[in-house]
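Contents: one structure, followed by commentary.
For this depiction, one protein chain was excluded, whereas all remaining protein chains were kept in their positions.
Right, subunit A next:
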């Protein structure tokens, strides 16, 4: 609750949060919200300009662009969120085990992570798609395979800060089981780190996954997906450049909302940063945040 209150003080972050919630709800309720069937072909309305019935106009097959955008939320945002959640979960389990038990388990797990991270992101995805065949499902599998190692690394580092603290040692002495200690004493304190890291990679994941759909390796026609819509718009780019606008802007808006939110989340979750209203300090913090992000970019 306190986190939410802190977040709501930052107007930009609050707006981003509302936008993301609205997008997610719209994606879930797509059949009820979308004014038309996204795959309904109507050749008479080919390239029709926006009208009251078709608010964003129609594409090269006369399909309603707005409905396609709304249905496109499912693969472009919801499935990506799902993939992110799974990879964070796997990464968290691995990270907790490695960071808490240390020793040989830690060494072994980190070497596995090293190996996974030595395949550059795009190459790994192309490899998985090359083996399993094209399709959104396989791209998401590739992303889970590739991202969990990165999350495991970060979460392990976060866990290690707390393992040596007195209260954890005390719980050990009193005979609490390891699982209980992790669950009661370590998960709650590392949750904020996990939230920041995972929300920070959401934006780049949306961009990359829609990129693969744009290349024709992800979701297949006639399904609506933002990258796919851009791919279709590219075919008629020279005569109808305006078709690139709606899906492109949708991606930009959602990705910036996630980026703003993750920055704000970092500030809101770190008690040290809330108290400091000093502008200079705030800026310093910001560069640190960027530093963390950059590290992730160089890894992915």
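Some notes on this structure:
To be clear about the criterion, a contact is a pair of C-beta atoms (placed from the backbone, for glycine too) under 8 Å apart; a residue touches a chain by one contact, two chains touch by 3 or more; residues count from 1.
Following the convention adopted for this analysis, contacts and distances are computed from a predicted model.
The complex includes a chain that is not drawn, and of the options "Menaquinol:cytochrome c reductase cytochrome c subunit", "ABC transporter permease", "ABC transmembrane type-1 domain-containing protein" or "3-isopropylmalate dehydratase large subunit" the UniProt name matching it is "ABC transporter permease". Touch with the chain that is not drawn comes from one residue among A:42, A:192 or A:259, which is A:259. The missing chain, though absent from the display, is touched by one residue of A:115, A:165 or A:179; that residue is A:115. Although one chain is not drawn, the whole complex shows that of A:15, A:29, A:55 or A:132 it is A:132 that touches it. Residues of subunit A that touch the chain left out of the display are 114-115, 118-123, 126-134, 203, 207, 210-211, 214-217, 227, 230, 234, 237-238, 241, 244, 248, 251-252, 255-256, 259, 283-284, 287-288, 290-291, 293-294, 297-298, 300.
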